[in-house]
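One protein chain omitted, others in place.
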Amino acid sequence: MESDRLEAFSDGVFAVAITLLALDLAVPGPGHGQLGYLLHHHLPSFAAFAVSFLTIGIIWVNHHTLFKNFARIDRTLLFLNLLLLFFVVCIPFGTSTFAAYLPAGHFDASLATAIYQGVFEGMSLSFGILFWWAIRHEHLKIALTPAAAKTAVIRFGIGNVGYTAAVGVAFVRPAASLAISALVGIYYIFEQTPARSSAPAAPDDPGNPGDPAATG
Amino acid sequence: MESDRLEAFSDGVFAVAITLLALDLAVPGPGHGQLGYLLHHHLPSFAAFAVSFLTIGIIWVNHHTLFKNFARIDRTLLFLNLLLLFFVVCIPFGTSTFAAYLPAGHFDASLATAIYQGVFEGMSLSFGILFWWAIRHEHLKIALTPAAAKTAVIRFGIGNVGYTAAVGVAFVRPAASLAISALVGIYYIFEQTPARSSAPAAPDDPGNPGDPAATG
Amino acid sequence: MESDRLEAFSDGVFAVAITLLALDLAVPGPGHGQLGYLLHHHLPSFAAFAVSFLTIGIIWVNHHTLFKNFARIDRTLLFLNLLLLFFVVCIPFGTSTFAAYLPAGHFDASLATAIYQGVFEGMSLSFGILFWWAIRHEHLKIALTPAAAKTAVIRFGIGNVGYTAAVGVAFVRPAASLAISALVGIYYIFEQTPARSSAPAAPDDPGNPGDPAATG
Partner (left out) sequence: MESDRLEAFSDGVFAVAITLLALDLAVPGPGHGQLGYLLHHHLPSFAAFAVSFLTIGIIWVNHHTLFKNFARIDRTLLFLNLLLLFFVVCIPFGTSTFAAYLPAGHFDASLATAIYQGVFEGMSLSFGILFWWAIRHEHLKIALTPAAAKTAVIRFGIGNVGYTAAVGVAFVRPAASLAISALVGIYYIFEQTPARSSAPAAPDDPGNPGDPAATG
């Protein structure tokens, strides 16, 4: 089974979700105060929109890079991908809840932030499971040594640590929690998916002769 | 006529419908009570969202698997596919109606649930007709024996029994009706489309020599 | 220039527009009266939704059939296609305006209906221009005789007559106007695009030896 249509459907979901994000930027309209005041009051919306846009954009780039390296897709991968998309379509909900409740302060601001970060964490966790499963069942076109695979899973999954921390920080300083997700997003701009970063370790690479794992 | 563009358009509709589902998760915002209370009050929305997401996801997986096995597409299939999509785009409407009226209780809760399940039933019925028509007019790439075709249609169409039952149960216990659709969705996670499950019975399979239908 | 990406973008617009249509089906929710009453009051929405869904579905089928027969795409076709899409994205607006104002009666009902039908007419006219332009500049893969081309343009463009009539009828009997668009949609289910129906008249067809136009 080829990955073409899985990618087309996923791209559709990513495209709709990333565009719907911007619907929440709308200000109430004349009669609710000066536009400048409304925009200033709307700052959490803009900040959350930027972070969520970056996050969905990163997921798309990594999804794109990962599935390009998949030799085959089976039914389990279809459903693991659906699980990932489940959290992706929840991102606009998490974003708007955070933007609406952050100014409310108190426990509601923390709860809304935790929900927002929890959606990111669910996305990150299901992407990590998908990646781990694909490597374990050898869906990748390139062979990874056990050591390279382990490193790949760790580097790919490191976002989970950030999002879990962000859920915790949500109950102490909600606004700081948003900064953590932004940093995770920026990390993934520079960190490529393991399938690419491990390419130099592929079988046709004469290097690493002394690495025992390279023969595994 | 190839199925590429039919699949692209259908994937677009699936992707938009599955992402729009999440728009109804939005809580009213500060000033309508504590967020925790609002979320608790919103539980039917979350449950219905999960079931509808699963259902559209399953339809996509089965649509994907089925059309991959289609050798050709004719104008009738285009319109049968449009009929299927008609019910797919109604799923967000059914979901939000159910979520809004379940807490209202009385006849309104039952009516809303019956509409929701009726949309699923319409989708399931039109998918069944599409499948039956494709097999009958030999659109599939693999040849099915009459017996295998019959089994395939029955196994593929069994969801209709579930959804019809769910419409009936809607008038007795609306919430239980939702559980039935969830179970139908879970059934289709494990039940593959007939086109695949009958692959071992394809002509190049030396087995089943004593099966008279295998020569039909 | 190939038509692949033009089709992909158009399919995206068709898919989003056809799915957004269903958003207007939403009833106001508990506290606005019995659900049965609201649904009954909502009948114009459901009827308009069905007609608009059918219309966008037909446009997609014809778009699909037509562009499959295009040998090449130039910049003019890209913009004629954009003009067609302009009216397609207006269909949800026309549909909801019609559904909201039909029950209002008087001039507002007629004006809303005329807007709705005017959007259909704009779509139909721009599709007709696109088709006429493509035939005139020989973008089709198959050669059409001048007579066949003329017949094709007339049969393809006949919907314009229906929609123009519907705009007029809007000011007399708005509800009857909707029936006209439904009939035009049903006509196009059976009427194929000229590119296909004229296939038997293609050069490799030994028939029609006495038709002087066949040598033109």
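In this document, chain identifiers A, B and C correspond to the written order of the chains, with residue numbering beginning at 1 in each.
Heads up, the rule we're going with is that a residue touches a chain if its C-beta (ideal position, glycine included) is under 8 Å from a C-beta of that chain, and two chains touch if they have at least 3 such contacts.
If you're wondering where the values come from, they're calculated on a predicted model, not measured in any experiment.
**Student:** Touching the hidden chain in the complete assembly: which of A:Val27, A:Ala47, A:Ala104 or A:Ala179 does that?
**Tutor:** In the complete complex, the chain left out is touched by residue A:Val27.
**Student:** Which candidate, C:Val89, C:Ile129 or C:Ile158, sits in contact with the chain we can't see?
**Tutor:** The single option touching the absent chain is C:Val89.
**Student:** Footprint of the hidden chain on chain C, which residues?
**Tutor:** Here the touching residues of chain C are 1, 5-6, 8-9, 11-13, 15-17, 20, 75, 78-79, 82, 85-86, 89-90, 92-93, 96-97, 100-101, 103-104, 107-108, 111-112.
**Student:** Quickly run down the residues of chain A that touch the omitted chain.
**Tutor:** Considering the whole complex, chain A reaches the absent chain at 7-8, 11-12, 14-16, 18-23, 25-27, 29-30, 34-36, 53, 57, 60-61, 64, 68, 189, 192.
Here, only the chains that are shown with their structure count from here on.
**Student:** Using only the C-alpha atoms, find the rotation that maps chain A onto chain B and quote its angle between 0 and 180 degrees, to the nearest 5.
**Tutor:** Between chain A and chain B the superposing rotation measures out at 90 degrees.
**Student:** Quick one: chain A and chain C, Cα centre-to-centre, how many Å?
**Tutor:** 39
**Student:** What is the distance, in whole Å, between the centres of chain B and chain C, each centre taken as the mean of its C-alpha atoms?
**Tutor:** 28
**Student:** Where in chain C do residues touch two or more other chains at once?
**Tutor:** Correct list: 12, 15-16.
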